[in-house]
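One structure follows; several queries about it will come next.
Heads up, one of the protein chains got dropped from this complex, but the rest are sitting where they should.
Chain naming follows the written order as A and B, and within any one chain the residues start at number 1.
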Amino acid sequence: MYSDNSKTDISIMTDMTIVLLVLAAAAVYYYGLRAALIIIITTGVCCITDFICIKLRKKDTVLNDISALVTGLTLSLMLSASTPYFEAVIAAIFAIAVAKQAFGGNGCEIFNSAAAGFLFISICFPDNILTYPTAFEKIPFESIVSESFLKPSMAKLFITTGSPSVSVLEMFVGKFNGPMGTGIMIILLVAAVFLTLRRSVSAIALSAEVVVSGMAVFLLSGFDLQAVCAFFSGGMTLFGMIFLSCDYRTMPKTRSSRLLYGILAAGLTVLIQYYAKTENAIVYASVIAAPFGIELDRRALSFAEMLKRKRGSLFRSRSLKNVQETLDILGKDDKEK
Amino acid sequence: MEKETDLVKENSCKTIIFNALLKKNPILAGGMVVAPVVITVDSFPRALTLAAAFSVITFFTLLISSFVPKSIVYTVRIIMYAFIGALVYVPASIMLEYFMPDEINEMGIFFPLLIINSFIISRSEAIFFLESKGKMLLDIIFCIIGYDAAVILYGLIREIIGSGTFCGEIIGIPAVFSVFSEPAGGFLLLGIMAALLRVILLTVKKVRQK
Partner (left out) sequence: MEVIKNIILTAFTSVIIENTIFSRALGTSTLIIVAKNRKNLFGFGLSVTYITAVVSVLTYFVQKIFRFDDNAYIYIPLVYILILGTVYILTLLCLWRFAVSLFVKIRKYIHVSAFNCAVLGSMLMISKYCETFTDYLVNGIGMGIGFILAVYMIAVIYDRIYSEKAPYAFRGYPLMMICIGILSMAFWGFSGHTLNY
């Protein structure tokens, strides 16, 4: 039970923003100015909604709180480049007003706000949200894009047919029908390494998720590496693992909890994708796993307190020092509650 | 002395009515009988049906149950309340099916589920049966009115934003959020309406204090 608490919130959010901006730039490169418009609208509405909600709650705005920006960028990259503008606005308002501010604002969320916003909008408007334009095709600027431009995602086809419809190279560069910023594996892999080295994302949770889900898919697909690539690139799986389930605001705090949480999220993702045949399984999995993350932390705290009571029995003083640190960190959160 | 007693009685009745309709509204503040509302009430006509069914079953069950002697041990009393509810259900279902057969059929299993709703099983022992008969009747009637009013408003809003219709007729709103026709949206709408009620009560309280 050791926790990574050496980073400040602003540092983590800055790292996330940098990576998301790179993904956004790639999305604009693939899908043109309409993608840029969706990103700007979603992010802008998230920030404005956050500001309005904070004012309505009569709280002071914190200048270095860019969590709404991170949520806006994450949410916009999960959308299709052909998403109607109105739907992007609704998703943004729901993500901030209902999934974040209703719980008490930044740091009080239970569920990742971008995941909740995406779930809301994809159930409301599945035809518009879950159909995608082809990369490098000029998408008209009208709010409702004609159906002739749109196709189901590569992930959906992979789920229904069992085999990916694009090559591994195309998966790595993100050249397939899907959400505008979540399929570019090359950037996502670099982002994962960058964020892990910068300790903005938990290495334990992320690697547990990737390894467990990768192995499960490898076995279920009959040892097909192409299927594993399709699993991570399509259906926003790798993107979701980095930005949704490993979101520092909703993740467990202790290392042992993060490991178990990562395994749970991976299991749920594979279960939902393979047995329920639902695309974007990571979004559902990250929401379902969220309460279990909180419980895992609580269990870790009880275990740490039990160890503290058995002071000097089996453990060396160095371990006790770490136990004390863990108790202090978790105790602070409990006191705040 | 008599005037003071009357004043106390009047305030008490006012409090009962205010609590039943607003402050402790059974569905928007108390979280009672949520299942039929969230699952079946996705339109205005269905809201009316649930309101009618709930009112008939709950009122008569509570009225008859109030005569069950308190000397009977609680373990047996609770079975008697449920049994009385099931007995009341028989004529109630015949009567309501006569007047609204399709609507009652659409309620599915949630119509017989009203037999053991939380009013009958928990609120009766906790609140209603501790009051005098007169106050109990008043409390029950206004609680039922409060529940019905909230359900009807809920059904109206849910139909408009979830299907874009009113009583089945398309009313041409710019966007329809189909999640509100699902149980998930039902829960979300209930939560938002409960929060709005709190805001209204808080505003009323602040205005009164000023």
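Please note the rule applied: a contact is a pair of C-beta atoms (placed from the backbone, for glycine too) under 8 Å apart; a residue touches a chain by one contact, two chains touch by 3 or more.
Treat the numbers as computed from the prediction; the structure is a model and nothing was measured.
Q: As a test of the contact rule: which chains in view would the missing one touch?
A: If we consider the entire complex, the absent chain touches A, B.
Q: Touch as defined at the start, partner being the missing chain; which of B:Leu22, B:Ile121 or B:Leu153 qualifies?
A: Of the candidates B:Leu22, B:Ile121 or B:Leu153, B:Ile121 is in touch with the missing chain.
Q: Kindly state which of the options A:Tyr30, A:Phe125 or A:Tyr284 is in contact with the chain not pictured.
A: Answering carefully, the residue with contact to the hidden chain is A:Tyr284.
Q: Kindly note down the residues of subunit A that lie in touch with the hidden chain.
A: Its contact residues with the unshown chain are 57, 98-99, 101-105, 108, 110-111, 116, 119-120, 123, 272, 275-278, 281, 283-284, 287-288, 291-292, 294-295, 298, 336-337.
Q: Name, in rising order, the residues on subunit B that touch the hidden chain in the full complex.
A: Per the touch rule, subunit B residues meeting the hidden chain are 29-35, 38-40, 74-76, 78-79, 82-83, 85-87, 89-90, 93-94, 108-110, 112-113, 115-118, 121-122, 179, 181-188, 190-192, 194-196, 198-199, 202.
Keep this in mind: only the chains that are shown with their structure count from here on.
Q: Report the inter-centroid distance (CA atoms only) between subunit A and subunit B in whole Å.
A: So the centroids are 40 Å from each other.
Q: Could you please specify the touching residues of subunit B with respect to subunit A in the complex?
A: Those in contact with subunit A are residues 174-175, 177-179, 182, 184-185, 188, 192, 195.
Q: Considering the complex alone, what residue numbers of subunit A touch subunit B?
A: 86, 90, 98, 102, 120, 123-125
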